[in-house]
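A single protein chain has been omitted from the complex, and every remaining protein chain is retained in its original position.
Chain naming follows the written order as A and B, and within any one chain the residues start at number 1.
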Amino acid sequence: MMQRILIAIVLSLSLMLAGNLSAAPAPKTGKPSSAAPAAAKETREEFSVPLPPFSEGMFPCSSCHASMEVNTKKRELKDAHTEIRLHHAETMRWCLDCHDVKNRDKLRLYNGELIDFTKSYFLCGECHGNIFRDWKAGIHGKRQGYFYGSGKRTYLLCVHCHDSHVPKFKPIKPEPPPIRPKETKHAK
Amino acid sequence: MPNKRYSRREFLRTLSAATVAGLSIPVLSSCSKEQREDFLQKHFLEFSDEEKRNLIARLEERYLQKHKKKFTVSTQEALPNTLWGYGLDLSRCIGCRRCVYACVEENNCSRENPQSQWIRVIQLKKGSLINLEESEHYYNPPLVPEKEFLYMPVQCQHCENPPCVKVCPVHATWKEPDGLVVVDYNWCIGCRYCIAACPYRGRLFNWADPNVPPDKWNTSVHYLGNRPRMRNVVDKCTFCIQRVRMGRYPACVEACPTGTRKFGNLLDPESEIRYIIDRKRTFRLKEDLNTEPKFYYFFEA
Partner (left out) sequence: MGKLVNTAKETWRFYRKTLALVFTGSKEYYLWCILLLCIMLIGFLSYLKQAQVGLITTNMRDQVAWGLYIANFTYLVGVAAAAVLLVIPAYIYHFGPIKEIVVLGELFAASSITMALLFVFADLGRLDRFWHMFPGIGSMNFPDSLLAWDVLFLNGYLVLNLIIPIYLLVKMYYGKEPNKKFIVPLILMSIPWAVGIHTVTAFLYNGLPARPFWNASILAPRFLASAFCSGPAIIIIIFQIIREYTFVKIEDRALFKVAELMAYAMFLNLFLLLAELFKELYSNTVHIASVRYLYEGLHGNYALVPWIWVGLILNLVAFAIFLFPGTRQRLSTLNLGCVSIIAGVWIEKGPGFVIPGFVPDVLGEIYEYIPNLRELLISFGIWATGFLMFTLLMKVAIPIASGEFSHSKYETEKPAPKTK
C-alpha cells in the first residue's frame, strides 16, 4: 500500500516538473522568473533610435520629483502636468503604472524592471506585442533613409509618432485632390 | 519594258516624294535644336558604356543651359540579386495624399498646366473594397480619414508580366533585371498603346511640356527615372529608381506619416517585404489578369 502511494507521489511530482519545464513562463503572482525556460528564448535586442521627443525643459524628471512627496493615489493632476490628458487605457491604468514611483527618470515594466526612456518600446510592447514584433522586424511605422548598403535599418521610437498619453492619430487635412482632366490646360 | 518600269516608278516616286515632303514640314517645324540632337539617338539598351557617358554629358550640359541647375544624371544599373517589391498597409492609409506630392517633388513631375501625378489615391466605401467602379478620386473633405471610407493608393505595379511592355511597338519600355519597368523617354513615340494596356493607371502621358517651378527641380536624377521629360512621351512611377539602386527608400515610403508604405527586396528573405508576405494577409490588385504585380496590399486591423 505504502509502495503504491510512494509511486503515485513520485509520478505526479515528475509530471508537474515536466509540465513546468515545458510551459512558457505564465506569471501567476505577477513576478515571472527572469530565467527563460527552454522552449521560448527572448533576447533583448537593442535598437539605436533618436532621442525621445521630450517637451521643453521636462527631462530629467528627477530634477523636480527627487525632492517631492510621493502620492500614489489615483487622481486627476491639478498642480502640474495639467496639459497631459490621459486617454490610453485610463480606466485601468494611470501615471504611476508606467512611470516609476521612486525614480521618475525611468519607466516601469510590468515585472517591476526599470528602463530608460530611450527604450520605451519595451514598455509599449508589453501590451502591444504584435506591433512590437512588427516594429522589431522593421515593418511597423515610418520608414526612412537607407535600407540597403550603408548600415542597418533606422528606427524611431514609438513616441516619435504616437503621443504616449493620447496615442490615437488625429485626422489631418488632406493634400489637394488632382485637377480634373477637363480643367487641365497647358501653360500659355 | 523600260518604259513600263519608268512610268510606274515615276508615279510611285511622285507619290512618295509628295508624302515625305508633306510630312516633313510638321516634323521640322516641331523640332528644336535639342530634338534634332535626339533624333538620331539609338535605343538605350544598345549604348556602350562610352556612349552612355557621352549621352550623360550631353544631357547634363543641356539641363544646365535650360534649367540653370547642375543635374547629376545616373545610369546606375540594377543591383545584383534584387527584385523590388512594395507593401501597402490598407488598414493604415488615411488618404492624406502626402505620398502623391512627395513623389511629384522627388520625380520632377509637372505641377500644373498640366498636372501629372504618378500616384493616385482612391477612396473606397467600406464593404465593397475592390469595387473600383464606385471609387472616388477627387475626395476633398476637411479632415481625413473619414469613417465610412477606406483609402487605396495606386501607382505603377511593376508587374512581372507587364502588359505595357508587351504592347509597346518600339521597345521604348522594358523590364529591368531588378523588376522595375522603365521608359526610355528619348525612344518613346507617344502612341499611348501602353496607357490603353495598363490595368492600373500606372502610366501617364505628358500632354504638354512639363511645368516645374525653377527652384523645385530635384537635380539627382536617373536617365530612366526622374530626369526632366519632354512633351508627348509617356512616364510612370519607377519605384524611385534613382533612390532604390542606391539603397534608399522611395520618396513615397518616406513621406507617409502613418507608416503605411513598405519596401524591400523580394529576393532577400530578411527584407521587410518578405516578412509582410510571410505573415500578413497580402493580395494584389486584379490578380485575375495574371500581370503578377509586385505591389502587395495587406490589412492588419
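Here, contacts are C-beta pairs under 8 Å (C-beta built on N, C-alpha and C of every residue); 3 or more make two chains touch, one makes a residue touch a chain.
As the structure is a prediction and not an experimental result, all values here were calculated from the model.
From the options B:Arg192, B:Lys216 or B:Arg281, the residue with contact to the unseen chain in the full assembly is B:Arg192.
Between the chain not shown and the residues B:Glu51, B:Glu77 or B:Glu134, the one that touches is B:Glu134.
Of the options B:Ile56, B:Leu129 or B:Val167, the residue whose C-beta touches the omitted chain is B:Val167.
The chain not shown here touches chain A at positions 180-182, 184-186. In the full complex, chain B touches the omitted chain through residues 2-4, 6-8, 10-12, 15, 23, 26-27, 29-31, 35, 39, 43, 114, 120, 122, 131-135, 137, 154, 163, 166-172, 187-193, 195-201, 204-209, 231-233, 289-290.
Following the convention adopted for this analysis, only the chains that are shown with their structure count from here on.
Inter-chain spacing, taken between the CA centroids of chain A and chain B, is 41 Å. Chain A meets chain B in the complex at residues 137-150, 161, 169, 171-180, 184-187. Residues of chain B that touch chain A in their complex: 79, 87, 94-98, 100-101, 112-115, 117, 120, 137-146, 207-209, 211, 246-249, 253-254, 256-259, 261-265, 271-272, 275-276.
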